[in-house]
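Note that one protein chain of the assembly has been removed; the remaining protein chains are unaltered in position.
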Amino acid sequence: MPTAEVSNVRTLKVKRFKPSEDPKNTYLNQEKGLWAWMTTVDHKKIGLMYLGSVTFFFLVGGVLALLLRTELLSPAETFIQADTYNQFFTLHGAIMVFFVLIPSIPAALGNFVLPMQLGAKDVAFPRLNLASLYIYWIGAIFTFIALANNGLDTGWTFYTPYSTQSTTSVVWVTLGVFILGFSSILTGTNFLATIHKMRAPGITWGKLPLNLWALYATSVIQVLATPVLAITLLLLTMENVLGIGIFDPALGGDPVLFQHFFWFYSHPAVYIMIVPGFGIISEVITTFSKKHIFGYWAIALSSLAIAFIGFLVWGHHMFVSGQSSVATTVFSFLTFLVGIPTGIKILNWVATLYKGSIEMKTPMIYVFIFLFLFSIGGFTGIMLGALSADVHLHDTYYVVAHFHYVMMGGTLIALLAGLHYWWPKMTGKMYNEFLAKIAAGFIFIGFNVTFLPQFIMGSQGMPRRYYNYIDQFTIFHQTSTIGSYLLGVGFLIIAYYLYKSLMSGEKAGSNPWGSRGLEWQATSPPDFHNFDHTPVVINGPYDYHRPMEEFQLGLADSHNGHGTHHEVNPDPELAGSN
Amino acid sequence: MANHSTSHPTHVQHHFVDSDQQFDTAKMGMWVFLVNEILFFGGLFCAYIIYRAWYPELFSEAALELDTFWGAVNTVVLIGSSLTVAMAIRSVQKDQIKGLKINLLITIALACVFMVIKAFEYSHKFELGIFPGQYYTYDGLKHAMAPIFFSIYYMLTGVHALHVIIGIGLIYWIYRRAKNGEFSSEYYTPVEITGLYWHLVDLIWIFLFPLLYLIE
Partner (left out) sequence: MGSLFDFMLPDLKSPMTGASTDALMAFIHIVSFIILAGVTIAMIYFAIKYRRRSDDDETPLITHNNALEVTWSVIPLILVFIVFGWGYSGWLNLKSVPDNAYEIQVSAYKWGWTFSYETGAQIGNEVHVPVGRPVKLVMRSQDVIHSFFVPDYRIKQDVLPNRYTYVWFQAEEVGESQIFCTEYCGTSHSDMLAKVIVHTEEDFQNWLADQKAGGGGTPVERGENLITIQGCVTCHSVDGSDKIGPTFQGLWDNQRNFENASSQTADENYIRESILDPSAKIVEGYQNQMVSYEGRLSDDDISDIIEYIKTLEE
């Protein structure tokens, strides 16, 4: 036990360190005050600030969603006018996609967890990390300027030529999202460099937690796809300001070309949103079934496969757009291929449960909800990938329901799983398990009541982005609206008990779930530099058949890497446990 | 990672184990960023390729409106500046801080020459009425899609010029730090990664020049 073969050549002097259950110094009580937070380069604080920002935007987007659903209680005007409705659904989409889903898991939870799972003190470029948060806020300010100044009514997809003719503030929003893109690029760049260069001794690629494989794949997509969105939005801005004509048919340009450009980013963006969710599921499901993950490499590599194939399927948003027949056929074919690695993941997770020791704590409940809802999202995705079926279903509520099952049933539920899972680590407090389960129930039921009817009315022909509708759809719309209220209640309950937890929650130990993950070998909340010692890893993150002691190793004479030497120990038998 | 370091020199940030790790990480980060830049320009090149495939005759006609001589001069100027940046890095590796500073200044001068020539090219076109898109008023080239060609031309060269300006700023900043004696053969990471950036700016121009000016 005391010595650890870290690579073929080196032997490290290690010692067992048991995290304190009652830490005195944590990242939360060092560097206090607003200014310290605003200028911090600590990945944990930046992660929390991202979490706060994302929560704020989720609240805005969620309220918009409830207003939209309320308006749809009856055909024609219920309480807002058509133009207002169009602005609301545009903003709901743009905010949820660009300000909530894309940064939610990587920038908020990922930022917090990634260096800890690597045994690093911070991400590779801490100042860039802070810069990315500020860039996110600047992008947000641009969007709010647009809101105050005529709003936006183009749909979040900004299709030309509608967006070049619209009298609303298209330019402000495209600039805002353009700026926001850089925040995403910086996060991705940072994570790639961190995962490559900052792993603690012993963390080989084969011992990388699956959460990091997922974040790695996500970062690759962020780095490769976001610049294309940036240039697209820059061209669109120029189209509005200078009339450059590349996308505007009135000036000889091609609107379908815009759609290609747009979806070249925005389809991979879907994977930017969902792949990090996959990472969380792998972490939570192993912890709460106390079992080694089934098919580690299948899950790890399928994330990369999804990232790769995800770049080649953007045209499936355009089967009826008038793109060439060859393109349509190829895109349909590739779309099915991206479904396979996703299916492999689901089955591997279910297989992980087999012969486990399963404890249905809140994060695990969310994993189960995820597996159910995301499977439905996946199957309906297969439906939409089939050419003739897509001709019928394209731009109907079926598509709306499909992507809510994927994005909300997938990403957001995974985010909730991760939030509940890492909450004790982030805050050092426990939440009310009973209320958490009630809230999960509300969310599960509310979600299905909201979106299942949308599959039915969609395949009956109800188009999306409709303010008015014909009478036969009334009953579906009303059911859906009631479901959305249940969902709202669920989120209110979560807000309530998490607030209570912050104020007066029970103290969490360093490892309340008995996880083998490296982040759980730090105190809760962690020290400013994450670990007392530079951690040394000899086991995989899911080796639940090994005793906990083997997961609590650190370099013997390193005080957190500060000012001391870590030497190669020439002789293999060595010192100190406890 | 490396476990052989001795002490923690001042230029090594707290979260790195040693200078090597910091250097490797910074370099990797810069490479990732460069990939990013290539995709950013890739979008514009895509628009270029598509419109060229649709209207090949437009592109050869419109290329005649661009001044190949000054384009070629600019190419030489930028390649020269890439060379001086490489020499700057070589100097700092050999601890020749004076050589570093001189090479950085020459690079800045060459970049400025590039921008001045670019400004002359632009203003000449503006005089003729060659503006992008709907503001195009030039009579010499009547092709219906000519405004779109020049939209693409201005977007490509404009975004590139923006990168040159940012590069001038970065190199000046490096020069100031060099003057303060921050760099040595032990620590020159910022010089190295700024150099990488500048090579990319050069490389993109080497693509732009034949694609826009030299169409037969």
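Here the chain labels run A and B in written order, and each chain numbers its own residues starting at 1.
Methods note: a contact is a pair of C-beta atoms (placed from the backbone, for glycine too) under 8 Å apart; a residue touches a chain by one contact, two chains touch by 3 or more.
Everything numeric in this text was worked out from a predicted model, so none of it was measured.
Visitor: Could you list, sorted by label, every displayed chain in contact with the chain left out?
Guide: Spelled out, the missing chain touches these shown chains: A.
Visitor: I'm checking contacts with the chain that's been left out. Which of A:Met38, A:Val63, A:Ile141 or A:Ala250 qualifies?
Guide: Residue touching the absent chain, from the options given: A:Ala250.
Visitor: Of A:Ile138, A:Leu312 or A:Leu387, which sits in contact with the chain we cannot see?
Guide: A:Leu387
Visitor: Of the listed residues A:Gln30, A:Thr78, A:Asn149 or A:Gln165, which contacts the missing chain in the full complex?
Guide: A:Gln165
Visitor: Identify the residues of chain A touching the omitted chain, counting contacts across the whole complex.
Guide: Residue positions of chain A that touch the missing chain: 82-83, 86, 153-155, 159, 161-162, 165-167, 249-250, 255-256, 289-298, 319-322, 325, 328-329, 332-333, 336-337, 339-340, 343-344, 346-348, 350-351, 353-360, 368, 371-372, 375-376, 379-380, 382-383, 385-392, 394-396, 455-456, 459-461, 463-470, 514, 543-545.
Just so it is clear, only the chains that are shown with their structure count from here on.
Visitor: Taking the mean of the CA coordinates per chain, how far is chain A from chain B in Å?
Guide: So the centroids are 34 Å from each other.
Visitor: What part of chain B is in contact with chain A in the complex they form?
Guide: 1, 3-8, 13-17, 21, 24-26, 28-29, 32-33, 35-37, 39-44, 46-47, 50-51, 132-135, 144-145, 147-148, 151-152, 154-155, 159
Visitor: Once bound in the complex, which stretches of chain A touch chain B?
Guide: Residue list for chain A touching chain B: 10, 12, 115, 120-126, 128, 185, 188-190, 192-194, 196-201, 223-228, 230-232, 234-235, 238-239, 242-246, 251-253, 257, 261, 264, 529, 534, 561-563, 565-568.
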